[in-house]
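With one protein chain removed, the remaining protein chains of the complex are shown where they sit.
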Amino acid sequence: MKSRNVLRGLMGATVLAASFGSAPAFSADITITMAAPDWPPTRFMKEHFDATYTSPAGHNTTLDMDFIPWPSFYERVAASLTSGEQKYQMIVTDSQWLGAFVEGGYYLNLTDRINADPELTAIMQDLHPALVSAYSTYPHRTRAQLEEAGVVPAPGVNYYGFPQFPDTYVTYYRQDIFCHEGEMAAFQEKYGTNLPCTYEDWQDTDWEKFAQIGEFLQRKKGDMLAGEVLDDDFYGIAYQAGKGYDFSSMQINAFIWQQGGDIWDESKAPDAQAEGVVNSDIAVKAFDQYLSMIQYMPPVARTGQMDIFVEQDLYMQGKVGAMIDWVGLGEPVLDPTASKVHDKSAFGPAPGSRQADGSIDRTGNIGGQPFVLTTWNSDEVVDEALNVVKWWLKSDTQLEAVKNGGQSGLKSVMAMPEYNDLRPWNRAHVEMIDWQKDVWHIPEFFEMLTQQQEEFDKAITGQIGAKEALDAIAEFQQELLEDGDYIK
Amino acid sequence: MARRNREIGKAGWGYTAITSVVGFIYFFPVFWIILTAFKTRTDALATPPKLFFTPTLDNFTSVFYRASITTGTSQATDMGLYFFNSIFIAGTSVGLALIVGTLAAYAFSRYPLRGNDTYLFIILTTRMMPPIVVIIPIFLMFRLSGLAGSYWGIILLYTAFNIPFSVWLVKSFFDELNPEIEDAARMDGATEGRVFFRFCIPQILAGLSATFVFGLILTWNEFLFALLLTGVETRTVPVAMARTLGGEVGVDYGLLAAIVTLFLIPIFFVTFLLQNQLLRGVTFGTVKK
Partner (left out) sequence: MADAAHHRGGFGAWLLDPKRRGALLVTPAIAILFVMNIFPLMWSFGLSFFNYKASSLKVPKFKGLDNYHDVLTDEKVWERFQTTAIIVSASVVLQLIIGFLLALMFAKAFPMRRIVLMLVLTPMMLSFVSVGVFFKLFYEPTFGIVSFVINLFTEERFVLLGSPEGAIAGIVIADAWMWSPFVMLLVLAGLVSVPKYLYEAAEIDRASAWRRFWTITFPYIKSLLLLAVLFRTIETFKLFDIVYIITEGGPGSTTETIAVYLYRTAFQFFKTSQSSALAYIVLFIVIVLTNLYLYAVNRRAEEID
């Protein structure tokens, strides 16, 4: 489709050029087919593109989005790429897939183009470094490594992606309960500290208090809660504890990082080890703390099935006092047709671990998706695709995206005075984005993730303990990584 | 009607009452799904589960229309097309498999080749392979041949999936027929074509209907290959259905239930219409190897 259109456009232009005897700028019909998960942030991109995009090169450009249902998005993209179908010019991707598909030769290295194009360079400079690190670099470079270089783009680093939807997890909480005077007084009396009601209160909330909230708000059917009799059991807290995809690792990694532990650090390969790091005493202690809160969560947590959607549903149906979940799942919570707590919810930063100096470390695992370009396109198409990138990362477009339930990764947009008021979770999102790190990006990512999720799941369902789980993970990773020459 | 007396006894309305209760208990999960199609999300996830609620048709509207993100106006989804695709693709491929399979079954039954049983078994083994393994080769093949995204591609693939079942079932019907009648017809000067169409086919019509229904049931809901091999124009309902399974919220139970309910209607009626044939008594031959 695409190449035929380009050809027709070229031919038309040639005829024009011949008849006028001079060579005007080539104007071509270009179709950019983009693989995109079917959900609001990408549907916004398509609708807004159709409404506002004009090609600076004078092309007649179509953005043809192939909307694929989220649950089968990965399969469809992986099958298309590995079969050599060459169907897509742009792809929305999870940051963790970068390694597999860069090594496979499918994602285009944009380093030289960024360096050669001041406009793109400026965009990279304006993007939050945590996002650049997670969404764009492969081999993976941490934020610290990028900032050490002092310049953007950093020399010797390969860049691939741009944020389509940058996501972080924040605390969703029931204002009607947490700001209920009776409950606040009772909590104060029982624990000698306040029940967090305001945003500022949540800024001072650590895991210890989060567990206290869990214990405090766990009520039985018939008990009183915030002045009303409960018609069903109620639970204090929830965070992700699901076996599927990365639905426990994202939260467990945060516990481990915050307490000074680490996962296998690919940016320090080949020196970084798995054995002794992944299962360090600190990591075991952190994982134990994560596990200790499962008892305060809805019973589905004990089945290892409490993924990001299940906890969202439990929260929306009014079964949970506070939950930690992605900003990207926020809109339905405010929707009166889907959510019983649409007018009772407020948002704060996710809790963290109290450090020796009294400050709270909130390091979290980044979510969301970048989008990338593919390798099989003509220069003309790549140039036009980069024009689309520039259009998407303009502040106007980004602001419009945020208004329509998206998020922006641009520091300049996040700093705008109106930004925090656009969506109720924006303040928390901006605070959290500064704390983000990412899990591995190497091609073996999925094998490591699957085995880790399996072991975590065993611990969550109470079949084994934290140490046993982390030992098994460390042993598996050490062997896999040594085989793959990542550890020497 | 004459066949009625072959059944093991007759029973009255009392028996109907008993079987209805058992039947309804068995049907209950489906009933619940259909009920969910008329529920809002909060009703679908109500505790305790709600049997009585104010029904809404919103889910059915959402099957065919959804709101634009930027303007809020209602846009048509392509669900109508997907319904057509599902019916067309499943109907054609199962029909094709039945025709091709019947010819082959007749041959296996009447003109056994050397190693007949081995061939039959090989045909069966193609159904045993976990489909995930052939995905990459088939995907590649489809791309090279230009079949990807076309109706013919997916129809041929589904036909291939249905052939083993068709051949095995239909052969067992042919095996049951009395060849002496056919021989007698041949003696009378009937051509092979006439023997096949006038004597054999009418006798196994019930069996062919059964095979068609079974094939349809096994094809109707196929997901994996439809996901990978259909294009935007040829997408089937099971693929489109996946959009209700997660995105901004988890499973959209009401919308999923609405699609499931609508998608149940065509196959339900085909089965209902062919049910008489199914119950007329189909004798199947012995499976031999």
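Letters A and B mark the chains as written, and numbering starts fresh at 1 in each.
The working rule: contacts are C-beta pairs under 8 Å (C-beta built on N, C-alpha and C of every residue); 3 or more make two chains touch, one makes a residue touch a chain.
This is a predicted model, so every value here is computed, not measured.
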item	value
Residue among B:138, B:204 or B:249 that touches the chain left out of view	B:138
Touching the absent chain when the full complex is considered, from A:63, A:100, A:152 or A:250	A:100
Hidden partner chain, residues of subunit A it touches	75, 78-79, 81-83, 100-101, 103-105, 232-233, 243-244, 298-300, 302-305, 310, 313-314, 317, 319, 443-444, 446-447, 450, 454-455, 457-458, 461-463
Contact footprint on subunit B, counting only the chain that is left out	3-13, 15-16, 19-20, 22-24, 26-27, 29-30, 32-33, 36, 45-49, 100-101, 103-104, 106-108, 110-113, 119, 123-138, 141, 156-157, 159-161, 163-165, 167-169, 172, 192, 210, 214, 217, 220-221, 223, 238, 241-242, 245, 251, 253, 256-257, 260, 263-264, 267-268, 271-272, 275-276, 278-289
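Everything below uses one rule, namely that only the chains that are shown with their structure count from here on.
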item	value
Averaged-CA centre spacing for the pair subunit B and subunit A, given as whole angstrom	40
Touching residues (chain side subunit A, partner subunit B) in the complex	37-40, 43-44, 47-48, 51, 66-67, 69-72, 75-76, 79, 82-85, 231-232, 307, 309-310, 312-313, 316-317, 319, 328-329, 331-332, 337-340, 404-405
Residues on subunit B engaged by subunit A in the complex (per definition of touch)	40-42, 45-48, 58, 68-71, 135-136, 139-140, 143, 148, 224, 227-228, 232, 239-240, 242-251
